[in-house]
Structure formats: C-alpha cells, structure tokens
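Here the complex is missing a single protein chain, while all its other protein chains stay put.
Each chain gets a letter, A and B, in the order it is written, and its residues are counted from 1.
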Amino acid sequence: MKKTYLLGAAALLASTSIASADGVLNIYNWGNYTSPELIEQFTADTGIEVTITDFDSNDTALARVRQGGHGFDIVVPTHSFVQTWINEGLLMPLDPEIVTDRGNIAPQWVDVAFDPGREYTVPWQWGTTGIIVNTSIYDGDINTADIILNPPAELDGRVNVIPEMSDVMAIAVYAAGGDDVCTDDMEIWRAVRDSLMAAKPHWLALDYGTLDSYVAGDIAAGVYWNGSSMRARIQNPDLAYGYPATGYPVWMDNAAVLADAENVENAMIFINYILQPEHAAMLSNFARYANGITGSDAFMDPAMGEAPEIVIPDEFIAAGRFSSACPQEIQDIRTQIWTGLLQ
Amino acid sequence: MDRDKHGWKWLLSAPALLVLIAAASGPLVIVGVYSFLSPGTMGGVSWVFSTEAWLRVFMARDIFDPEVLSWNAAHLTIFWRSIWLSLQTTLICAALGFPTAWFIATRPPSSRTLWLFLITIPFWTNLLIRTFAIQELIRNSGTINSLLLWAGLIDQPIQMLFTDFAVLLGMAYVFLPLMVLPLFAAMDKLDFRLVEAGYDLYASRLQVLWHVIIPMVKPGFIAGSILVFIPAIGAYVTPRILGGGRTMMMGNLIGLQFGQGQNWPLGAALSMLLLIIVVGALVFYLRVVNREEDTRRG
Partner (left out) sequence: MARSFSVKRLPGFGAIALLTFAMLYLPIVILVVYSFNAGSSQSNWEGLSLRWYQAALSNEQVQEVSIRSLWLAATASGVATVLATLAALGTTRVSRFPGQTMIYALINQPLMVPEIVTGIALLIFVAFLKVNTGYAGMGYMVAAHTAFCIPFAYLPIRARLETLDSTLETAASDLYANPVQAFRHITLPLMVPGIIAGFMLGFVISLDTVVITEFVKSAGQETLPTYMLGQLRRVVTPEMNAIATLFLALSILIVTAFFLITRKRG
C-alpha cells in the first residue's frame, strides 16, 4: 500500500507535462464544453491522445498563458479577447497545409473583425445573451431590455441577472441608445449608471442562476444564455427567450493554436477536424450552441434546428452585436459603475 | 549567547517557514510590486510606476469629471460589510462550535474520534456541490419550503435564498470545523478536577463555565477565531451563490479587479491593504493576549 503510494507519488511528481510526445494534444477550454464523443472519435481516427484542462474565464486563460510554462496546444477564447491574443503574439497562424477546410466556415463568420480572413482562429460555438421570461407569470412583450432595466410589476423582485459585467453593460448601453459598448460618450455612461442603479432594487439576484430555478419558477425572468434557455424551455414550455430590440450581445468562442504549443501538427490536425460538419455538429449537440460551420445542421439534434433560441428569428438578427474589448479608461468606467452597483 | 539558546526554536520552525516563504509569502512580494504599476492591456501590468492604484483604493475619481476626487464610498462600504459579516460568522461558529466541541470532548474515549470524524466527513464533498445542496434546501420550491407548505405551517414560500440569512448560514456551515477542531483539541485534555473544584465551592454551572472552563480552553478559542474570522473576510463562493451576488465582499471586489475589471494594480493594492489590516489586527491581538498572560503569571 505504502509502496504503491510512493511509486504513484514519484510518477506524478516526475511527469513533466510540458514534455511533447508523438500522439498527444493538450486542449485548454471552458469547463464542460468539449464533447467527449468528439474526443473519443478524434483519438480513434488519428491515434492522438487528448488531454482537456478547463478554465473558468477568459481573464484566467489569458493570464495563465501569458506567463508561459503552461503546456497547452489549443485554446478557445471568446471573440472579444482574440485581438489581444493575436496582438501579443500568443497565437500561431493556422497552417494552410493541414488546415485545408476553412472553406467550411459559414460566410458570415469568415471576415470577422477580430480575425479577418480567419488566419488564426476557427469557430467553436457561438450564441447570444438575451432574456429568459416565464410567460405564465408575465405575458407581455419580452423582446425588450425593460424586462431587466424597468421590470413590469409581475416580475418585480423576481429577476435574476448573470454576474457578467460586459454582458450586462452591453445590454444597458444599447438600451441607452449607444451602439458601441466601449463608447466614450459620457452621457451614455451616465444613463447606463442611472438605469442600472434604478433597476437593481427590483432584482432578486445577480447569480448564474441554475436551470432548475427557472424551471421551477423561483426566478421569473433573467439575463441568460440562449443554449441554457433552450434546455430550460424543454423542461418548462412556459419559458421563452427574448431578444432585446434595442440590442443584445452576440458572442463566439474560437479555437486557436498557441504560439508556444509543443504539439503543433496535432493541434492543426484537430483544428481541421472540427471544421468538418459532422464533427462541428457533435460539439453543438453536446454544448447546445450553434457552431458556424456550413452543412453541420444535417448532423445536429433536430430539436436545435427549430429552436427559436438557437436560430435567431429574422426580425431580431440586426439587433445582435459583437462587443469588442474596451480600452483601459473605458474599462475603468465600467468597473466603477459595476462596483457602485454591487456596493 | 541568547541566539544559541533560541536557535533550536528557529530550527524547528525553519522547514515550515521555508515552504511558506517559497510558496506563499515570497511570491506575495510580486503582488506588492504590482500595486505600484499601471494596468496592462486586458489584465496584467505595464511596467510604469504609478501610485494611482493606491489612491483609488480610498478615493474615487468622478466618472464624469476625473479631476474631482472623493472618498470611495463603494470600497469603504464593501470593507465594512466584509468585516461585519466575518465577525457574525465567527460568533455563530463559536456559539455552535463550543457546545459541539464540548459534547465531543465529553464522550467516552472510544467514541470520541468517531464524533470528531463526523464533523469533517461533510467536508469531503466539494464546496460548490455542498453550497448547491444548501441552495436546494432553502430555495422557494426547495425542501424546507415544500415541507412547511405541505404541513400547512405557511401558505407562501419564505424567501430564504439570496438573503443575508442564507449567506450567514452558508458561512457558518463552511467554517464550523475550523472552530470545532481547535476547540476540541484544547478541551480534550481538560483537567476536570478543576471543574469539580469549582462545583465543590458552590459555583453555579454558569459560573463554572465562565470562570473555569472558558479560561482553560481559551487557546482553542483563539485558534478557532483566527481560522474562521480571517478567511471569512476573503470568502468568495458562499456570498456569491447563496447571497445571490447582489452585494460584494472584499474577496469579490479583489477578484473583480483581477478578472473582469482587468485592473491588476488596483486588485494588488486592495490585497495589500487587506493584508496590512489583518496583520495589524493579529499582531495587536497577540500583544494583548501576551500582556494578559504576563500579568497573570507575573
């Protein structure tokens, strides 16, 4: 017993995970976001063993990789962080010899502002941050930011807002008439601050909000992600997902190869692998978000193909906006408003 | 001369100190340095000296007119709330932990260890999972409300989740063993002849408790209070999940700066301030305790 423990200890201590071996790939991704079936099949197809390590936020991932000595090959940052990753030389341009199928990327996701022409990244999953409402409690218009910023009487004290500063700020900026989340128009920020401060007494919580609380009706409305909203609606048909007409955030997580990756070839092989429609569909079926790869619909769970949470209704497409990362001065203003809100 | 006499004491502490300096206190110097730098792009620092972070700990620049400075009411409110909550948590843990530790310490030796293990077994489950279980217990359609509704004791669910009550409950839960175990360690070898002597002198139970038992287990109280109070100030998960994140604690504020706020120097300065407050309080506290002991012995 003691001997086994010591041997195990020695093995664990000695294993330098930076060591690169032939069939190995290290992925650094959001928790519970990588389809195990996809990984299984990838290993079966290529013989490459995959290790997945989780991060809990874009900030953690960026901080960790910046410092070096991480041993990761692939990372999956959100669009607003991609520019920083590229500018700081943390990503490696995709190898056109191996990543041959970038043509599979749906046309609207190719020339994106954060990576024009997709030189460094490919789509992983994309979605929207909107509003979930229990229509048995409130049956008025749900496609408005007023649900959060000026809750109707039925929802007073029963609203939950996700504790994501940038998403909440974006919805408030759009509602105040701004169209850039990093606007330097101080009047917009004044309006944002005032509307949030006035709205907060009507909120129940700023929580990630478990699916169960929405399903059970403990929370009557909230800012929520589209994929989670779909799961909640399947369990309770009274729940509906609204797209604020003044504007709502669209986001996309993107896979990229790290500049100091040890297993570059394997990483490139993986990137090209997830560009295949059937593989991209596996990602979606697991994580419940859309993937941005042409032709993947055919392999997707039919429930997703019709879901109003996943397929944005035509009249609301224009209101969806990609947020960008803000310069430090603007970021400071946002943090100050946020701190004041939660003081 | 003096050094020789004390050398062995240092030697015994040396291995622990080495690990602490290498893997905890030493790297903290980096945070100290960072508090005097400028924020980098999306987190991190740029190596430009600045005292702005320290200024901003206490003072707020008006958002709309950066030249106007005023006291940072938001930060001060958050500091105060954290300290107050930690104090309440410590008191609750002491109120529940003292009888519990006493109960364990007065069991027959054969079953004592069993009770002791019973205190720690719930903590083998992950903090997040445990917190979610508490959430399930107290939410509106959760176990407690359902039972009360079913029994006809209430006709509307009681809002317990996302209240101060929920935060205190969760904090007491998380920190309880940190109070019970040191108290037990101090009580276990208690000399009951002294307690008996107290009763022989016709002292009431309360008098014996106050004048005999509590002074004897004081070291356990001190250890327990430190273990509860100090980490409670920086508590992060419990206020966020059970309190519903409507208000921030010191830990959340610091976490915000290193995370979504992307202002590492401000986060570093806030951390240093917290460190200074706690070290100051601890040193002051130890001085008082030592002085008391000296007067008693002297």
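Methods note: a contact is a pair of C-beta atoms (placed from the backbone, for glycine too) under 8 Å apart; a residue touches a chain by one contact, two chains touch by 3 or more.
In this text, all values refer to a predicted model and were calculated from it rather than measured experimentally.
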| item | value |
| --- | --- |
| Contact residue for the chain not shown (choose from B:54, B:79, B:162 or B:258) | B:258 |
| Among B:85, B:226 or B:266, the residue in touch with the chain that has been omitted | B:226 |
| Residue touching the undisplayed chain, where the options are B:128, B:154, B:201 or B:288 | B:128 |
| Footprint left on chain B by the chain that the document does not show | 2, 5-6, 8-13, 15-17, 19-31, 96-97, 99-100, 102-104, 106, 113-114, 116-130, 132-134, 136-137, 139, 141-143, 173, 176-178, 181-192, 195-196, 199, 205, 209, 216-217, 219-220, 222-224, 226-227, 230-231, 233-234, 236, 250-251, 254-255, 258, 264, 267-268, 271, 274-275, 278-279, 282-283, 286-287, 290 |
| Chain A residues touching the omitted chain (full complex) | 8-9, 12-18, 26, 28, 30-33, 36, 51-56, 60, 63-64, 67-73, 208, 210-212, 215-216, 228, 231, 235 |
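We take it that only the chains that are shown with their structure count from here on.
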| item | value |
| --- | --- |
| Distance between the centres, which are taken as Cα means, of chain B and chain A, whole angstrom | 34 |
| Parts of chain B lying in touch with chain A, wherever the complex brings them together | 39, 41-44, 60, 63-64, 73-75, 77-78, 132, 135-136, 139-141, 161-162, 240-241, 244-248, 252-253, 256-263 |
| Complex interface listing, chain A residues touching chain B | 57, 59-60, 62-63, 66, 81, 84, 87-88, 160, 163-166, 186, 189-190, 193, 200, 203-207, 210, 212-213, 216-218, 325, 328, 331-333, 335-340, 342-343 |
